[in-house]
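All protein chains but one are shown at their positions in the complex.
In order of appearance the chains are A and B, and numbering begins at 1 in each one.
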Amino acid sequence: MNAQPTTVGTKPAARRRRSGLFSDPLMGYLFTLPVIVSLSVFLIGPIIYAFFLSFQSFTFLDPEGAQFVGLDNYLKLFEDERFHRALFNTSIYSLGVIPVQVSIALVLALIVNSKIKGKTFFRVAYFLPTVTSTVAVSVMFLFLFKKDGLLNHFLGWFGIPARSWFDDVTFALPSIMVMAVWSTVGQFMVIYLAGLQDIPDDLYEAAQIDGANRWQQFWYITLPMLKPTTFFIVVMSIIGTFQVFDQMYVISGGDGGPLDATLTVVLYLYNKAFKDFEMGYASAIAFFLFCVILILTLIQRKFFGEEMRM
Amino acid sequence: MKRLLVRVLFYTIVIGYAVITVGPFLWSLFTAFKMTPDINTLWVPLDRLTLANFENIVLSDEYPFARWFWNSLIVAAIVTAGNVIFNSMAGYALARINFPGRRVLFLIVLAVMMVPGQVILVPMYMLLSELDWINTYAGLTVPFLTQGFGIFLMRQFFLSIPRDLEEAGFLDGLSRWGVFWRIVLPLSKPALAAQTIFMFMGNWNSFMWPNLLTTSEEMYTLPVGLNSLYGEYDAFWNHVLAGAMFMTIPVIIVFIIFQRHFIKGLATTGLK
Partner (left out) sequence: MRMRRWMSWISLVVAISFVLAGCGGGSEGASGDGGPVTITLGGAFSSPAEKKIVEKQVAAFEKENPDIKVKLHSITDDYLREMQTLIAAKDEPDVFYLDSMPAPQFMKMGVLEPLDEYIKKNNVDLSAYETSLVEAFQWEGKTYGIPKDYSTLALFYNKKMFEEAGVKPPKTWDELRNVAKKLTKGNQKGLALHASLDRYQPFLVQNGGQVVDKQGNPTLNHPANAEALQFITDLFIKDKVADTPANLGVEWNGDAFAEEKVAMVFEGAWMIPFLKEKAPDLEYGMAELPVKEKKNSNLAFTVAYVMSKNSEHKEEAFKLLQFLTSEKGQQYVVDGGLAMPSLKSMGEKFLDKYPEREAFVKAVEYAEPYQYGEKGNERVDAFNKAAESAILKKKPAKEALDEAQKQLK
């Protein structure tokens, strides 16, 4: 059989030029006007301001005393060992979390989109971790993962010695990664679920007539049709994981301990800005991080191909 | 036989994961009913459980609880409505309308998400203070009426909608505006439902901004109010968790209502 995924997947791109995407500047600006205004005033303005700060020795306590220091803040990034540690931790975190997160989300979405009994219950159940606020989730996990907590009781049955997961130099970061996957999968599941609902049923019907089995349907119809969704999820995941802050802030009590094992870039930035009063340096860290995320996103776009043209 | 085995395996995974997600939640609920000296005891007999932690939140006469709830509701409703409308419009334009600057605009929408919010906290506050919007509903809502995440989400969905129906709409003499409201949006119910859930959830639980932007008790939202109630003794997990559980329930309700639209979204449009 020859269930070419391209029938629907790429056709719009070809047709787009013919009819759909005709130029309509007035409508284009009208539709985007609220967003343009809101973005410029409330985000781009402050971002530009912060960008200027990154070239200064600056603290909000004494804005008049700011000094222009050129690229010093950026150069300092190369020597700052704690920053390197933070960048390393963040990368590990991101590399570990994204693939697991995305695959589990897809599997769960497929499950709750199938014809199982108690669909609504499972949807709510899988989504529960996402609705709970980060602080509450962190508290819950501190609870479950502590030395005499539920997890260690459970592991004890298999002869695994109890340890204090979040305070262990080796296990603190992986434990937070587990927590992050647990708490964000529901969100991406819902997006995948909406994506799955958008796939017209006649595609599957046509494939069935062609004799495609379930697996082939998944591989040649579902996955290609979910491409925009997957692209979206991966990009959001990169942004989210590289900016991870809340969990570390709560669990390590703000210092990224034990021994910097949970120090992330944004946590470091935050401490520099608000505890050490080095807003200029903190801004430089922010824009460095921005560049890292931007580059990863662009690579991502290449990976997903023309489909995601911008 | 093999089929049965597959089924068993399938349901083991389905139920197993549900245990993993619901378990900690139930555990927290259980803890929220514990008395303070029992917090760290693993198992507490049911007759030692208490409603006091919840009563402490709801019935406390010192704290204007109803007011906080109302504030949260208003703020979350406005922000959610604004996001659903504006993000959809922008997402549609970015996916479907060709206009100069479209690609740049999309890149900017993406790029602003990549700047860590912590770095613009202070400039944002300074701006809102200039506008005299601190401690007002305007300050709590207007800056948050659109969001990159939502715009991006909608754009991706519009990209995957077949265009045939839109074209039919144009042939019927509808304007671009008419096509968007009458054809595209009704087709996008699953995405709109997803967006509503996220925006409501995000705003309902949002703490950092409302906390910064409110200065008096009568303007607090629920998370800010609850936080002021706990103070420093955050080791009293039973209180914290009671608050968290209490806050979570409205979001679950919103989720249950809107997740139905994922299914209905297709069923009612006649796309089939």
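The criterion applied here is as follows: a contact is a pair of C-beta atoms (placed from the backbone, for glycine too) under 8 Å apart; a residue touches a chain by one contact, two chains touch by 3 or more.
Just so it is clear, the structure is predicted and the values come from calculations on it, not from any experiment.
In the complete assembly, the contact with the undisplayed chain comes from B:Thr141, out of B:Thr21, B:Thr141, B:Gln195 or B:Thr221.
Summary of contacts with the chain left out: across B:Val14, B:Val84, B:Leu153 or B:Met245, the touching residue is B:Val84. For the options A:Gly45, A:Pro174, A:Pro200 or A:Pro258, the residue in contact with the chain missing from this view is A:Pro258.
In the complete complex, the residue from B:Leu121, B:Leu153 or B:Val254 that touches the missing chain is B:Leu121. The chain not displayed touches chain A at residues 59-63, 65, 81-82, 142, 146-149, 162, 164, 166-167, 169, 255, 257-260, 270-271, 273-277. Summarising the interface, chain B meets the missing chain with residues 36-37, 39-40, 62, 74, 77-78, 81-82, 84-85, 121-122, 125-126, 129-130, 132-139, 141, 181-182, 185-186, 207-208, 211-212, 215-217, 219, 224, 227-229, 231-233, 235-236, 268.
As a working rule, only the chains that are shown with their structure count from here on.
With centres defined as mean CA coordinates, chain B is found 16 Å away from chain A. Those residues of chain B that touch chain A in the complex are listed here as 11, 13-14, 17-18, 20-22, 24-25, 27-28, 31, 40, 42, 86-87, 89-90, 92-94, 96-100, 102-103, 105-120, 122-124, 127, 143, 145-146, 149, 151-153, 156-157, 159-163, 166-167, 176-177, 180, 190-191, 193-194, 197-198, 201, 205, 207, 223, 237, 240-241, 244-245, 247-248, 251-252, 255-256, 259, 262-263, 265-266, 271-272. Residue ranges on chain A touching chain B, taken from their complex, read 8, 12, 15-16, 19-25, 27-29, 31-32, 34-36, 38-39, 41-47, 49-50, 60, 108, 111, 116, 120-136, 139-141, 143-144, 148, 150, 153, 182, 186-187, 190-191, 193-195, 197-198, 200-202, 225, 228-229, 231-232, 235-236, 239, 243, 245, 265-266, 269-270, 273, 279, 282-283, 286-287, 289-290, 293-294, 297, 310.
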